[in-house]
Each structure stands twice: as C-alpha cells, then as structure tokens.
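In this view, the complex is presented without one of its protein chains, the others remaining in place.
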Amino acid sequence: MIGLSHYLIVSAIIFSIGLVGVLRRRNLLMLFFATEVMLNAVNIAFAAISHYYNDLTGQMFAFFIIAIAASEVAVGLGILIVLFKRYGSLDLDELSSMRG
Amino acid sequence: MYEIIAFYLFSALTIGLFLVTVMSKNVLYAMTSLAAGMVLISGFFFVLGADFLGVVQLIVYVGAVMALYSFAMMFFDATRDIKEKNTNSALVFLLGGLSALVLVLMFAAPIHSDAIHALYPMHVGVGNAQDVGIVLFTKYLVPFEVAAVMLLVAMIAGIILAGKKMDKSLTKDTSIDDEILVLKDEK
Amino acid sequence: MLTPIHVSLESLNLLTLAPMLIAIAGGLTILILDLLNDKLDKSLYVMITILFLFIDLGAILGLNINVRGFFDVILIDGISIISQILIIAGSMLFIPLALTSKRFHEYSYPEFFALFLFMVAGFQFMVTSDNLILIFVGIETASLALYTLIALHNRANSYEAAVKYFTMGALSAAFFAMGSAVIYGLTGSVELYKVAEVMSTRLNETGLMIAIFGSSALLLVAFGFKLSLFPFHTWAPDVYEGASAPLAGYMSVVPKVAALVVSIRIFGMYIDLGIEWVRIVIIALAVITMTLSNIMALVQQDVKRMLAYSSISHAGFIMAALALDTTEGTTSIFFYYTLFMFTNLGAFSMLWISRHKNRRFNEQYDHPYEKFSGFIHIMPVGAVIMALFMLSLAGVPPFSVFWGKIYVMQAAVNSGYIWLAIVMGINSAISAYYYLKLVVYMFLKEPVKDVDTVYYNLSKPLLAIIGLATLATVTAIFYAQPLLSYLYYMISASGY
Amino acid sequence: MDNILSVLVFFPAVAGLLGFVVDQKSIKAYGLTVATIEFLLSLWLWFSFDMGNSGMQFVELVPIIPDMGVSYYLGVDGISLFIVIMSTLMTLLGMASMGETKDIKNMIITLLFLEMTMVGVFVALDAIIFYLFWELSLVPMLYIIGAWGGNLRIYASIKFFLYTFTGSLIMLVGMLFVAYTYHNLTGVWSFAITDWYSIVLPVSYQMWLFAAFFIGFAIKVPMFPFHTWIPYAHGQAPTIGSVILAAVLLKMGTYGFVRFSLPMFPDASVMAITPIAIISIIMIIYTAMIAYAQKDMKQVIAYSSVSHMGIIMLGLFAMNAEGISGSVFQMLSHGIVSGALFMLVGMIYDRRHTKLLSEFGGLTAVMPKFAIIFGIMLMASVGLPLTIGFVGEFLVLLGFYNVSPFMTILAGTSIIVGAIYMLRVMKLAFFGPLNNEENKKLKDLNARETWSLIPLVMIVVWLGVYPKPVLTPIDNSVKSLLTFMDKKAITQEAKDMIRVSKSTKEAK
Partner (left out) sequence: MENLVYIALFAPFVSSLFAALFGMTERKVWIGIVASILLGISWISSVTLAYHIYITGEPIHVTMMDWINAGDIHIPFGFVVDQVSVTMMSVVTTVSTVVHIYAIGYMDHDKSFNRFFSYLSAFVFSMMILVMSDNFAGLFIGWEGVGVCSWLLIGFWYHKEDLPREQNPSISPSWAANEAFIVNRIADLGMLVGIFVIYWNTGTLQYDEVFAQLPNLSPHILTIAAIALFIGAMGKSAQFPLHTWLTDAMEGPTPVSALIHAATMVTAGVFLVIRANPLFAMTPDVSFFIASLGTFVAFYAASMALVERDLKRIIAYSTLSQLGYMFAAAGLGAYWIALFHLAAHAFFKALLFLGAGNVMHAMHDELDVFKMGELRKKMKGTWIYMTLASLALGGLPPLAGYWSKDAIIETAFNEHTYFLWFILVVTAGMTAFYSFRQIFLTFHGEDRHTALGFHPHEMYKFVLVAMSPLAVLAVITGWFMKDYEEFITELLPAYEMSEHTHHLTAYLGLIVLAFAISGIVLAYFKYARTGKNAFKQDANVEQGFIFKLLKNQYYVPAIYERFITEPYKVISGILWTSVDVKIVDATVDGIAKFLYTSGDKTRSMQTGNLSNYLNWMAVGGVILLVVAVISAMIA
C-alpha cells in the first residue's frame, strides 16, 4: 500500500530538486521556476496529509499556496521587467553593485 | 493497485520533469517541463481525492502562471540557451542531497497518527468541491479575502512596475548650489 | 448531505477585523481617488494615509484583549494589540517623510500609498492570528507590497535590492510552507493553540522528534530570513542600501516587529513544549548575528549600510530576548523596539534629508562617512541630533535605546543567562565604535573641501518627524515607566 | 535648600544649554561665572554639611521607573563631598587657566556639561543614575580630546571612549545581576545603592560581581594592564581635558570601588586584597619607570597619574580606616596636584608648542614663577610632608602596612621612583644652562595663569599642614563604612581582615 510517507518522501525529493534549482540557477527567470517547484512540492505534502487525516485544512493551505505562488509570479515578473529594462539581462551575476 | 501504479508513475514523471526544469539550459524546455510537472501534480491531487485542488492547480498554474511565464520569456527574449556559470555545483548538489536526505528522514518518521481527529473532516458522499467550499467560506473566509487583497497588490505591483512611468526617474534633485549658479548666471 | 451552517454574527466578533479592514479601505480609497482625478498631489495621499492609520489606531485601541474572532482565525491578545500599535505608530512616523522638499519617484504614484496601506494591513493580519494560513497570506501580502515599494524608488540599486529581497523571500516562503506542512502532518492542524495541544500529546512518541525538530528548523529558516538572523541576513544590508532611507528605517522596525510577533507565537510554543533545542539554536543564532553584523558594521564606509548592519545587530539582540521566553523577555522585545523605533527612524531620516541624487563623495555609496565630515560646522543642530541618535543606538544613557538595552539584559540576567548579558554588553561596546565613527566624522573632522555638502531635502514635516524622534530619544527616561507598565500588563495578561 | 544636590548637578547643564545663546566673545566670562557659582554652591554644600553625621546627607529620592527599580536618588557623605568640591574647583580653575582656544564657545558648553556628569557621578546613589552619568561623562570628554587635541586626537579619543565603555558595560551586567538578586531576596526591584547594601550575598556571587565591577572601575582608574588608553588620552588632550581627566574622571573609578565594591562585597574585597595589591604595586613601580623613560613632559605626568592611582587603589584595600581615609584624601590630593601639573605643562605648551623635554632646559632662568609653582607641585606630587601629597600617601602606606609589610615596602618605593622621574623632569626642563634660543625669550606666567594656579598652591599647602577639616568627615564616613563591612562580612577571614577603628568600637 501507498502510505502517507510515500507521498511525503516524493514531496521531500521534489522540494530538494527545487532547492537545487534555486541554488544553481543564474538566470532569474529560471530561478523563479525553481521556487514554483518548491511550492508545488509542499502542495503535494499538504494534499497527502489532508487525504490521510481526512481533514480539509491541508487542502485549504495548498489552495492558498497556489494563490500566493500566482501573486508572487506577478510581482516577481514585474520586478524582472524593470530590472531587465535597466540592466538588459537577467543574469544575477551582474547584480552585485551593492556588496561588502 | 491502481493507486500504486498511479503513484509511482506520477512520482517518476514529476521528479523527472522537475529535474529537467532545474537542469535544462534551455528556457523553453525548462518551462515546458515545469508545466508538464504541474499537470502531473494535479494528477496527484486527483489521486488523493482533492479534486477541487486539482482543478485549481490546472487552471491557475498551467493556465495563468505558465501563460505569464511564457509572455515573460518572450519579453526577455530568452528562448536561446542560457549560459550559466556554475562555480560551485558540488556544493549545490551536496546541499540538495543533504536536504533531501534530511527531509526524507523526517518524513520517514511515523508522522501519521490515528489519534488525530480531523478538525474539518471530509464528509462521506459529499463532493470535494462542496466540502472545500464550506470550509473556505466559513473558517477561511478571512484568509480568502486577504488573498484577494494580496492578488490586488500583486496586480497593482505588476502594473506599475511594468508600466512606462518607471522608464525614467521622476526624482528631481538639483542641488541648491546649482540653482545658485543658475541665478548668478541670470544676473 | 451537508447540514446548513448557522453562524451568529456576534460569534464572529467582526470588530476584531476592523483595524485591518480600515487599512484596506484606505488603500482602496486612494486607488479610487486616483481614478477620479490623477492630478492630485502626494501631500493629499500622505494625509489620507495618516488619517486612515489614525482611525486604524483608534480601532486597535478599542479592542478588547484576549478575544478571538471569525471562527477563531483572528486572535486579539496583548502582543497583537501592542504590536499593531507599534506598526501603526511606525507607519505614521514613516509616511510623512514623503513630504520632502524635493520630488522623488515613488511618491508620484498614488499606488505607493495604497500599497503601503495594504502592506500595513498585511502586517496587522500577521500579528492578529495564530493560524498559519492567515499568517502566511498576511506575510505575503505585506512582503509583495514591500518589494514593490522598494523597487519604486526607481534606481538601479533599488531594483537590485528588490530582486534580492524578492528571491530570498520566495525561498523563505517555501521553507515556511514546508515547515507548516510538517506541523500539519504532526498535528493535523495549522492553528497554533491546537498544534500545541496535539503536539504535547505526541512528544513522547518514538521517532517523532526528528519531525518536530525539523519543523522548527524549517520555520526558523523562514523567520530567520524575516528577522535577518545569520546566515539568512545577507539580503538585509543590500536591501537597506538599495531602498530609500526612510523605507530602510521603516524596514528595520515594522516588518521585524510583525515577524517577531509571529516568532513569539511559534517558537514560544516550541519552547513552552519543552523543546530546549529551539531556545539554544535561537540564542546561538542571535549571538552570532549580533556579533558578526557588528564586526561587519565596523568596516563599512557607508553610513546607511552601517545602519543596516546595526539594525541586524539590534535584531539579534532582540532575538536573544525572544529565546528567553519569559514575560520580561517578551516585554523587553516590545520595549526595545518602541525605543529603538524612534531613534532608528530618526537616524534614517537624517540620512534622508541629506539625500543626493548624484554621488558627490564616493562612486559606490550614497552616504559615505566623508559626507558627514565637519557636519557640526555646516549644520550644528543637525549634527547634534544625529549624534544623539548615534549615542542612543550605542546605548549611552539616558537616551532611549539604553533603557531598552538594560531591560533586555536584565531579562537575560533574570533568566540566568548572565553570559548572554555579557555578550550583549561586549557587543554594545563593539557597536559603539561604528556609531562613534560617525560622531567623530561629524564633530572632529573638517568638512571635505571643494564638495559642498548641502542638506536641502529638509522640509517642515520632516523637521517635525525628526524633532519628535529626538524628543522621544532624549526623554525616554520619563516615559519609560508608563510604557513599560503598559507593555508588561498587556503581555502578562495574554499569558506570554 | 533640600534639593541642593539637584541644583548642583543640573545647574551647569542648564547653564550650558543657555550658553548657546551667549556671544562667542563673552562666553568665557559666562563660563567662569557659571563655574564660580557652581563652586560656591558646592562650598555651601560643605558648610551646610553635618560633619558629625557619617551617613548620607541631602538625600533626594524620586522614583523614575519603578518597574525597573530605577529612581532618581542623590546624596553625599564625607567621601563624596570633597570629590564634588574638587570637581567644581578644578573645572573652575581649568576654565580660568584656559588660554586662546578655538571654538571656545563649544569648549565652554562642553565643559559645563562635563561638570554636570562629574558631579552627577559622585552624588548618585542609584546604580543606574550613577551609570548614566558615568557613561555620559565620556561624551564631552570624547569631544574635548577629539576636537581640541593633538595629531592623534581621534585615535586617542575613540580609544578612551571605547575602552571605558566596554568596561562599564560589563559592570552594567554586574549591576543588573545585583538588582536581580535583590529582587529575588526582597521581591522588589531596586537599583538604590543603599538598598543593595542591605543584602548579604553569598561569597561566590560576591566574587563574580566583584570581578564585573572591577573591570568597569579598573579601566577607568586605570589599573594595569588596562592603563594604555591614558597616555594617549593625556598626550593628545588639550590642557583642560587633561586637567579634568586626571583630576576628576580617574577618581570615578576609585570612587566606584569605595561606593560599590567595598560595602557590597566585603568578603570578595578581602579576598581581592592580594591580587589588587599586586596590580597596584605593578602600577606604582612599572608606570613610574615608564614615566622615567618618557621624552614628553606631559606623558611623564600622565604615567605618574597611573602610578599615583596605584597608591590610591592600595589604600582602598587596606581594610582599615587609616588606609581608606588616606586613599580618599589621596584622590583629592592627586586631583589637585596632577591637575595643577597638567595646567603647568599646558602653559609651557602654549608658549613653545612642544612638550618635549629635550626642547627645554634652564627654564628657571626665564620663568622663575613658573619654576617655583612647578617645584611646589612636584614636591606635592612626590609626597613631601606638609604638602597635600604626603597626608594621603602616608596614611595609605601606613594603613596597608597592617595588611602586608612586604608589599608596603614595595609600594613604598613610590616615594623613590616618584622622586626619580619627577626630579628628572625638573632637571631636564628647569635646570641646566639655557641653551635653546627659542627658550630665551619665553615670558613668565601672566596674571591669569598665576591666579589660576595660586589657589591650587594654597590648597596644596593648606591641606598639607591642616588636613583636618577635610580628613575628619572623610574619616567619619570611612569608619562607618568599615563598621558596616565588618558587620556584613560572612567569612571569618573577612571579619578578621576588616579593621574597625578603636574609636568606633568605643563609641559602641
């Protein structure tokens, strides 16, 4: 049988994949993809727990996470656009005028 | 049996697709696999009986978010291969692996307990959408409304940030000594 | 079949929602006004914002303590009231700083003020709930608005700051979500009082400790980011530098207060459950944070960046108080932040009035120390006030932060953490160096030749704010007692 | 006037604030007037002081932050009375002796604020108020050194500030812990020193607290090895800064030991006798030798200060009335004498813009008045009988002899090594042929300089010949302090060590 742990482990693996993505991506757009992956991983966990506890709270949480992810995309892309206009690039290695 | 097959299939596919998302050098591939992964995750939701969530996932992610991303991709003209300097990939994978290991360790624990009683139980014979609707519009009405505000914020933010007004600075900041010089010139 | 649900209006306790609704209504009002007439001046929006904040404050003060509302999602207890008062007060001090004598990009947007009010509402939601979902949504509302406000300053640095803040914020959101998921998995609930109940029954189950510790660790990452604890603080200096000076000052107080309240609720719960590990880790992080940021502040060439590091260090100070998890400790957090708010906002305002578009003194920095060389000769009163703020931040009595510092240290001593108090003392001493450095530049050096330092951004509203901050900084000794007894009463009444 | 202490503390500050209005040209007259009034007020304090009463007088108590136990609590006893008077006197004379100074307005106002903090420290009976003035005194001093100092002034001023600040923060933790313990024992928060006296602390607590307070005070004193800020501070400070620093600010440290460490931690104090005596002896001999090696006249006096502070420290831990009274008297004496010496060095610096001994020689021929006053102060500094310097030094050594003859002999070498470095200065600067051309046209002291030094000369002689009016109140308070310590001590060793005077015993 597939237990809760199975789902959670898949969620954990996807979360880690997302983390790897966040860490290795230098292109901001693709970095954002990775954050989406991470949030989706959490969603799996919530849905699974919700299912096994027969409780709706998890689905609520997942629902709000989806909403949050969507608004983050909007704001994030907005910032990326102004950034791109100014820098002409999305490479975050070029973003280091402030340091030290 | 059916569940097992679905689970493993979806797991393998999502993991694979997300790996592509994370590792691919091509934005298009990455985005496509991300979208596909999202779709498969909604599959998880359906398997787990969260039908409403599955639908929302499809609509919001695959429909809205992905559309936004693709527009953005076009705007940024990022269809070409992205060159990325990965100076410390060993560290990255070490961290990823470690976090996976730790999280798996955590989740391998007997988290599930029969002693926990659902606070907002699903009802037998009631559709998931109805169940969700009731909880969402009673208990979680406030967060729901706040989420609306949040989306409004996101909308305003998106609009003003991407707007033309941002193209040049409106900050007016000539210094007094400049002005004095001007005055002197006028005399 | 589902049975229809009957909900009585009284049980919803709608009044508990009133403060946030007022803020949101204010934001909407501004948006509508803008729609009706897009030629309106920023001063109007500033005043409308202040008015709504004022009503908001009134609504907060009218709340009863220890009530829940709206299906128990809203929780009004002592710390939520005082933190809301702090948030509103900080916001009211911040927003008049828009009334500079010069024009700045962000203030030409009416949306700036709307977003600001939404952000305030977001913070208020954060602090008035113990439901992780609402907290999460509140955090994101506030953060998204804040990212935008930063970016609206419309300079390359501010974009960079916004991107950095945003990206790391997204990562922290993921950690928060993951942590919540683990909690949910452990207890079947996301409401903290319920969580505490269930978790206390599950503490002795074998194998669960990993998950419990893990959940706290994941949440610590998220809040470590918000509170700029080492090693999650890396965004802070850059963001403070990139943001406009008033916003940087604001960020060093208000969002932190909101995040602290949530941290008190979450980590206080862990500590109350007897999970000492959390306390140890927080104290360790706090100590590292204050020390590291202090020594990094030592070498800064830019005053704003120095203040950013100093804010991090102060946050570390406070975080240590949080880990004590005693009534005094919690009181000290708010006591400290109240006193710190005036001084820090005052200091950032002083930077704000000396803002130049062009970097006259240094290629890289807006506010290098050299800019303040011989400030005493150029603007004696300004120099004295700035020096007062610096001395206050350094913890020289009788200025405001000193009282906060000794209260925090007293709380540490009372809990038996004498070594912590000593570490705090030594850190204060280290920090004195960089505050003093500015004083030295202002008082003991000659003005830089050939480059006129002009401080023309000053206007009457700014003067009033700075005056208020100065007054509050200097006379702290007189209002410390009522403030303290009020805070202590509110906090002990809600059981922290 | 019951609130004379408040007036005494805040009058200079208020005057300082008002001073912003006064014109640059008249500011010195204004400052002198204020300082004179302040000095007269402090004299009035002395005249209305009840000499027979060894306890606190003119007490004022207003709670400020009751929840934290902080109150505005002032009072003087025989020990603090004269230090207050000395502070006001040295401020007045220092100001009077000030020559041409740039930004004189800032200087005068800063001095007035500094005066407030100095008086405040010595009359505060609440630990937090004490700490408040203690820390606050750093700020004007920082400004004085930093704005009017020599080439290394910024380094020196920051070093001074940070060093003292660091120490006092650790002391603050100690204070908080005492308050906490007091709260545990009584259920009340209080920072009042007199309340703290009433609790008996276990020996282990006493030791740790003693150490915490020690760091704060020792840096201020400054005790070896925490003394290295002082050569820089003195070396760079303008004359007035050195005068106040040496005369008053250093006394804060030793005063702190009397006010806090001794009565609150009698057992720990007794245990600390040997280590402190060793440090003091190192201070006495080591810094005296360093003073001998100096090339700069002012540095000699700066190091000599450290050496003399060693004597004061030694006396405080003699645990008998002779030693402690002598030590308190020595504080006054060192204040007057080193203040005068710094003023003298300042006067020659004003003329020649150098303090290097090698630049001078044979000055007596051109500046006889200067040489005479310098000679008198030198003799007071080396502790010649019938000058103020002898009384304290004699009593300290006498008192400490009861503790350890051997260490007293080592400490007593101060009269030798002290003479060695001071006479060297005298010889190099004032004796020998007048070779340097630039020195040949030096003018002797003018009226202003002379008259700001004459009072000090008179005090030096007066208190050397007839110290009774000052020594008696000090002695009364010290005796009751010792009786109190003896009563409070827990361990038998401490009780044995603390020597209550016979006269006090008989009075009982």
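Each chain carries a letter (A, B, C and D) given by its place in the written order, and its residues are counted from 1.
Heads up, the rule we're going with is that a residue touches a chain if its C-beta (ideal position, glycine included) is under 8 Å from a C-beta of that chain, and two chains touch if they have at least 3 such contacts.
These figures come from a predicted structure and were not determined experimentally.
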- Can you pull out the displayed chains that the omitted chain is in contact with? A, B, C, D
- Item | Selected residue (touches chain absent from view) among D:120, D:149, D:235 or D:326 | D:326
- Note on the structure: Among listed residues D:25, D:441 or D:502, the absent chain is touched only by D:502
- Message: Which candidate, C:77, C:238 or C:325, sits in contact with the chain we can't see?
- Response: C:238
- Of C:15, C:47 or C:168, the residue touching the omitted chain is C:168
- Where chain A meets the chain that is not shown, the residues are 19, 22-23, 25-26, 92-93, 95-100
- Message: Under the stated touch rule, tell me which residues of chain D contact the chain that is not displayed.
- Response: 159, 162-163, 224-225, 227-229, 286, 289-290, 292-294, 320-323, 325-326, 329, 362, 364-365, 368-369, 372, 379, 382, 384-386, 390-391, 394-395, 397-399, 401-402, 405, 408-409, 412-413, 415-416, 419-420, 423-424, 426-427, 430-434, 465-468, 471-472, 474-475, 478-479, 501-503
- At which residues does chain C meet the chain that is not included here? 163-164, 167-168, 171-172, 175, 209-210, 212-214, 216-218, 220-221, 224-225, 230-232, 234-235, 237-238, 277, 281, 292, 295-299, 430, 433
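Here is the rule we use: only the chains that are shown with their structure count from here on.
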- Query: How far is the middle of chain C from the middle of chain D, if each middle is the mean of its Cα atoms, in Å?
  - Reply: 44
- Note on the structure: Distance in whole angstrom between the CA centres of chain A and chain C is 25
- Let me have the rounded angstrom distance from the C-alpha centre of chain B over to the C-alpha centre of chain C, please. 26
- Message: Among all residues of chain C, which ones touch two or more of the remaining chains?
- Response: 133, 137, 140, 144, 147-148, 151, 154, 178, 185, 188-189
- Query: At which residue positions does chain B touch at least two other chains?
  - Reply: 103, 106-107, 111-112, 116, 118-119, 131, 139-140, 143, 147, 150, 153-154, 157, 160-161, 166
- Note on the structure: Touching chain C in the complex, chain A uses residues 4, 8, 11, 15, 18, 22, 28, 31-32, 35, 38-39, 41-42, 45-46, 49, 53, 55, 57-58, 60-61, 64-65, 67-68, 71-72, 75-76, 78-80, 82-83, 86-87, 92, 95, 97-100
- How about chain D: which of its residues touch chain C in the complex? 64-68, 128, 131-132, 135-136, 138-139, 142-143, 146-147, 153-154, 157-158, 161-162, 165-166, 169-170, 172-173, 176-177, 179-180, 183
- Across the complex, what residues on chain C touch chain B? 1-2, 5, 7, 17, 24, 31, 70-71, 73-74, 102-105, 108-109, 111, 114-115, 118-119, 121-122, 125, 131, 133-134, 137-138, 140-141, 144-145, 147-148, 151-152, 154-155, 178, 182, 185-189, 194, 198, 201-202, 205-208, 210-211, 214, 355-358, 452, 454, 456
